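One protein chain is absent from this view; the other protein chains keep their places.
The block that comes next holds chain A.
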Amino acid sequence: MASEDTAPSHSHHRDSIKSSVGNTAANRRRQQAISIGKERREALIRAKRLCRDSIFDDGDNEKGLDEGEMVIDEEQSVLNARTAQTVQELKSSLSYQGKDATQKTIEALCALRKLLSKSEVPPIEAAIQGGAVPLLVQCLSFGSADEQLLEAAWCVTNIAAGGPEETKSLLSALPLLIAHLGERSSGHVAEQCAWALGNVSGEDMELRSILFAQGALLPLTRLMLSNRESTARTAAWALSNLIKGPDPKAANELIRIEAITDTIVKHLKTADEELVTEVAWVVVYLSALSDKAISILVRSDVVPVLVNRLVGSESLQLLIPVLRSLGNLVAADAYITHSVLIVGNDITDQVLYGLIKCLKSEHRVLKKEALWVLSNIAAGTLEHKTLIFSSEAVPLLIDLLSAAPFEIRKEAAYTLGNICVGPTKGSDNKSDIIVTHLVPLVKGGCLPGFVNLVRSADLESARVGLIFLELVMRGYPNGEGPKLVEMEDGIDAMERFQFHENQEMRNVANALVDKYFGADYGV
């Protein structure tokens, strides 16, 4: 992209606002990217994907336009005017009765499509206001030429990549898009419609609900079986958007489709990492929303395949949904820790290896979510706790507890605490403390990290810290706990809570200070 700068004598400083000769699109894009405005940021984090290039991956070039050239470089107002004009042309070609009608329509559609895909900021608003939507719906009617359907669906795709109002303006197009997913449709048309539907479902629950009611689930699932990888990928992505909830009904319906689990397993094993990624996201939402799906998935081959991917892949994009799927499954159902990830089984060692790999990664997301999974495994049987305790995870955990960003420290804290607390309870109805784990962890220097958590402004972290300190003070042998806590300024940290706004925190902290640092302390 840097090569698009036309000034030879200037070096490419990204933070240089004053560009050289002319405002080439690349420069402008850089400038835009540097100060990320709210609008742009929202566009970035939306679960939508703008379709800039043809889905034909065989290098078919459009007439008169080199696909490599990215951007139409114009002022927004000029762009809007052109868009309005193009919509008018489309309108007139649709009402044209002559023999070239279809060709004219396709040309107009093509022009509109280019405006919507090659511009830096697609003139979506202008297109809608110009009255494009009903025209596009007309273009999508049954029996239209494939090329027409393709171009129209492409336009709809990019309009649906806009904001809420813009997306909702497409309601009348939805049933047609779903219809063109059918097996009689041309492969490209179906894929483009799937993309459009993916963008629509990425908007909000209301639209997802509508699409579900209109029957989008089944055809999308079928498309996911396509032999064309790009089609399968797009369909999987669209499906993940459709079922992501928070209403679980779509997820619950998906798992009931026959052979869906086999399909998922098959795709998770393919070489195409992008396909694996999108299908893994489907598993993420199935495992997050549908108890029925969880029950089926934990007993299927999905788990071992996910573990394989966790261990074998280095792609961040792939690891995130794989890790999270496993996380959701472990969190939801004890079956996994008790019957699948049995200590001693190979798969268990693999999982631990994979999680530790994530802990060592530089990516915050991987560290945080891997810790979450680990903490849940550590909430399993005594064997699990011992397995983790004796692995190379422990020094990593203590380090992360001390030095990592706060949200990661919290997860490390849960893991370490869970390692020290048994699954059984004593006669006093308190969980058994595993002293053989607690002592080495404290000696290994985990206390400062916990005391630090107590000082946090985040209520949950402070609570976790306090509750762990209680463990130490109660369970550390020879009554040495309080002294150890004091040496780390624990009393100070706890006394902060005297004027905390949360009553429970005040009570808990005060109770601890009263009990362990009362009048007879230090005697």
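The rule is short, and it goes like this: a contact is a pair of C-beta atoms (placed from the backbone, for glycine too) under 8 Å apart; a residue touches a chain by one contact, two chains touch by 3 or more; residues count from 1.
Convention: contacts and distances are computed from a predicted model.
As stated in its UniProt record, the chain not included in the shown complex is "Zinc finger protein 511", which appears among "Sodium/hydrogen exchanger", "Zinc finger protein 511", "Two-component response regulator ARR8" or "WD40-repeat-containing domain protein".
Touch with the chain omitted from the figure is made, among A:Val330, A:Leu387, A:Leu400 or A:Cys446, by A:Val330. The chain that is not drawn here is touched, among residues A:Arg82, A:Arg113, A:Lys244 or A:Arg309, by A:Lys244.
Touching residues on chain A toward the chain that is not drawn are 1, 14, 29-30, 33-34, 36, 41, 44-47, 49-50, 52, 244-246, 281, 284-285, 288-289, 316-317, 320-321, 324, 328, 330-332, 334, 363-365, 368-369, 372, 375-376, 378-379, 385, 406, 414, 417-418, 420-423, 428-431, 455-460, 463-464, 467-468, 470-471, 486, 491-492, 495-496, 498-503, 505-508, 510-512, 514-515, 517-523.
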